[in-house]
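First the structure, then my questions, so here it is.
The other protein chains are all here in position, but one chain of the complex has been omitted.
Per-chain residue numbering starts at 1, and chain names A and B are given in the order in which the chains are listed.
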Amino acid sequence: MEHGPAIDLKGIGKRFGSFVALNGVDLAIRSGELLALLGPSGSGKTTLLRIIAGLEWPDEGELLLNGDSGLRRGVRERHIGFVFQHYALFRHMSVMENVAFGLRVTPRPRRPSDTEIRARVQKLLDLVQIGHLGDRYPSQLSGGERQRVALARALAIEPMVLLLDEPFGALDAKVRKELRRWLRQLHDRLSMTTVFVTHDQEEALELADRVVVLGHGRIEQIGTPEEVYGAPRNPFVFDFLGQVNRVRCQVRGGRAIVPYAHIEQMNGETSHDGPGTLYVRPHDVVLARDPAGPATVRFVGVVGPVVRIEIEVIMGAPVLEAEMPHHVYAGYRFAAGDRVSVRFRSATLFSDTPSEPQLSPADLSLLSAAL
Amino acid sequence: MMHDVAGPALLDRAPVRVHDPSLRAGARVETLALTQASPPTSADESPPRARPARRGVPWRPRSIIPGFGLTLGLTLSWLGLIVLLPLVALFARAAALDMSRFIETVTSDRVVAALRLSFGASLAAGVVNAVFGAVLAWVLVRYRFFGRRIVDALVDVPFALPTAVAGIALTALYAENGWLGAPLALLGIKVAFTPLGVFVALVFIGLPFVVRTIQPVLEDLSPEIEEAAACLGASRWQTIRRVIVPTLFPALATGFALAFARAVGEYGSVIFIAGNLPMVSEIAPLLIVIKLEEYAYGEATAVAAVMLLISFVLLLAINLLQRWSRRHMERR
Partner (left out) sequence: MARPRRSMADARTEHRAVRWVLIAVGLLFVGIFIVLPLVTVFTEALRQGFKAYFAALVEPDARSAIGLTLTVAAIAVPLNLVFGVVMAWAIAKFDFRGKSLLVTLIDLPFSVSPVISGLIYVLLFGLQGWLGPFLSAHDFKIIFAVPGIVLATIFVTFPFVARELIPLMQEQGTDEEEAALVLGASGWQTFWRITLPNIRWGLLYGVLLCNARAMGEFGAVSVVSGHIRGLTNTMPLHVEILYNEYNFVASFAVASLLALLALVTLTVKSVVEWKIGEGPRRRH
């Protein structure tokens, strides 16, 4: 079905007691896309997923599944595949029986024969590459294998939508990476609408066609991975995805001024003059050796392929972090104590959000006096 | 059913989508016209939509797991029929008692003596069980010795053994010609048919409660706590006294309370060994039975009501003690 959104959420609200989990959430999920719900804990992402599945019920709002009202249906009738965070495998059943379960409880008229069930299950197990584990029990499997059983089980009922709750959270890094790649391939192969919840931004950015960033029960931004990382709409998104330097500045005539750094490209506008905060990614902070420079290198850390350099503009003030690829660093070889000049390749201005100012106005005036 | 049956089966679909980079739109680092920081709540790419008026959902189930109404209804009915109805009868009867007769009954010498024996012996037995039960639990959890599993299973015997069987066995054991009674008689101690016999019987039936309440707590005790204490220089005894015992105290109190509650109401194990002499070795439950046999329902109810009341007060006190000790521990 390519017409209209596969899942349409309008004005969804949900409270648990006095805690507001979701507030005014509108989201249209396209048929066939791989969507990530990304956010910190408490942002409401799992609640939203469970509402789509029918495991939670919203207090207000509308849910449309392929155009039909989803809220008139209970969880059994929604025909949605759900993979639980801790897999929820039936511990007393073998892998084969786990995967076959959804088929075995289909109402009799539609239930396939036993032979057909077994054939389908085996095909699914082969699809998720655990075809040889059909007779094992969940307690005998590794985390990654259990994950795949959970996935096969959800796929067995041929759902129109697949929902995954923190699918790789409980696995160690290497397994996680493999499974991520494998999930992407599976999605390409099946072209099923898939929504997954994660707090791991790398996962969301790597896997998803679109990312929904959630914070405190609201959608902060929706976009492709490049959009949410490269053009964050507000400080929350900027802060949540990737590293950020928050730099105090003075705004004059709509332009931001930082006494110790030259800004090449500025995004964002504000009509108010006065103090403001610039958001700068570490990899947009460019350093050059300068004996008369305003900043001093405090710490150099070589982290694999990148080098992170902490610089200090005034003693005791929060440090700025610059990041550069190793081959760029090799040309400079900065060391602690070096004086450097600072350029911001790109900086974004958000008005009136001085969350943790790195330099106070007093510091700034002190600095301009010193310079 | 929304499932599109007409389409090809899941696994037979030809792979249509290749990882298509164009779908993840190219970098659009444009100058965004930013207004205030209030978050957008609609998808930025779809055409703006008039937001529908917020309204409640059409219908919502009480809970996702089915069967709430049915099971709760059955539970309340069964509970009401078997437990609540008879208890109401008790309280109605107690309330209907003539107050002066009630006090007269309850303060009569015989009743007071019986209550004193029941509660006194239960308290003493509870204390003994607390001490030895704790030792036993420790030994079972911490040490390995031949027959440990069997001993562990035996702890449950007083719980599983019918009270009458226990009663006659204890009597035979502690009678003057019994295996334990004879040596004790030589020391001049008479157990059977005395209040001491009551005490012994109550120790028997209260034994499993303390042990079984402490065992899980001991098992869950994190070894790091003791190791930390040792690193800091505490001796073994100090570690036990200052670290382990306070942790165990709530469980100990609970076990004591359970053993005590059970002992107060105990009948079968006690009446054989007790002697049942009014004013001397007669327990309160026996008094209730005697009054019932005399068809003195009112007096029986009065004694029962007092027993329940005293037990309730004592258990409440123990409960408060537990809560205090737990809060005290957490504050540290």
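Definition applied: contacts are C-beta pairs under 8 Å (C-beta built on N, C-alpha and C of every residue); 3 or more make two chains touch, one makes a residue touch a chain.
As the structure is a computational prediction, the values presented were derived from the model and not from experiment.
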Shown chains that the omitted chain touches within the full complex: A, B
Chain B, residues in touch with the chain not shown (by the definition above): 63-68, 71-72, 74-75, 78-79, 82-87, 89-90, 92-93, 132, 135-136, 138-140, 142-143, 145, 149, 151, 153-166, 168-170, 172-173, 178-180, 203-204, 207-209, 212-213, 215-216, 219, 223, 226-227, 229-231, 236, 258, 261-262, 264-268, 272, 285-286, 288-289, 292, 295, 297, 300-301, 304, 307-308, 311, 315
Touch residues of chain A, complete complex, unshown partner: 53-55, 75-76, 79-82, 84, 86, 88-92, 101-102, 105-106, 153-154, 156-157
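Following the convention adopted for this analysis, only the chains that are shown with their structure count from here on.
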Inter-chain centre distance, chain A versus chain B - centres from mean C-alpha coordinates, in Å: 45
Interface residues, chain B side, partner chain A - complex: 1-4, 9-11, 13, 15-19, 23-34, 36-37, 39-46, 49, 51-52, 54-61, 64
Contact set on chain A toward chain B in their complex: 1, 10-11, 13, 24-28, 32, 54-62, 65-66, 68-69, 71-72, 74-75, 77-79, 120, 123-124, 127, 155, 158-160, 184, 187-192, 209, 215, 218-227, 230-231, 233-236, 267-270, 346, 349-353
